[in-house]
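Take a look at the structure set out below.
Note that one protein chain is taken out, while the other chains of the complex remain in position.
Up next is chain A:
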Amino acid sequence: MEPVMAIVVGALFATSIYMMLRRSIVKLVIGLILLSNAANLLIFTVGGMKRGLPPLIDEGMKMPTGGWADPLPQALILTAIVISFGVLAFAVVLIHRAYEVVQEDDLDKMRSTDT
């Protein structure tokens, strides 16, 4: 599965960057969402992918039985998902506010701090 995931991650990175390079500010936001998904999957893939072995300990045991998927990348990604949602929410409201004030969604025309 990992080689396929490598292609998926590459595709997500490519599309997110393409979206972030657009001049429309709304597309920038969508690029951001794709970018955080790409980064999370990157960590997930490189950390090793295992089917049906969640890092959970059964009742009465002290260790998971029969192997486990690496819990550390999962913990990191969980943090990353939540943080990127925070960033996204902030960005969306900021952009909305900027649009209300400037009445412009072309990034090229938002170069000066005076508008």
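Simple rule for what comes next: contacts are C-beta pairs under 8 Å (C-beta built on N, C-alpha and C of every residue); 3 or more make two chains touch, one makes a residue touch a chain; residues count from 1.
The rule is short, and it goes like this: contacts and distances are computed from a predicted model.
J.: Tell me the UniProt protein name of the chain this structure doesn't show, selecting from "ABC transporter substrate-binding protein", "Multicomponent Na+:H+ antiporter subunit A", "Fluoride-specific ion channel FluC" or "Beta-ketoacyl synthase chain length factor".
T.: For the chain not displayed, UniProt's protein name is "Multicomponent Na+:H+ antiporter subunit A".
J.: Write the list of chain A residues that the hidden chain touches.
T.: 1-30, 33-34, 37-38, 40-42, 44-46, 49-59, 61-64, 68-72, 74-75, 77-79, 81-83, 85-90, 92-97, 99-100, 105-108, 111-112
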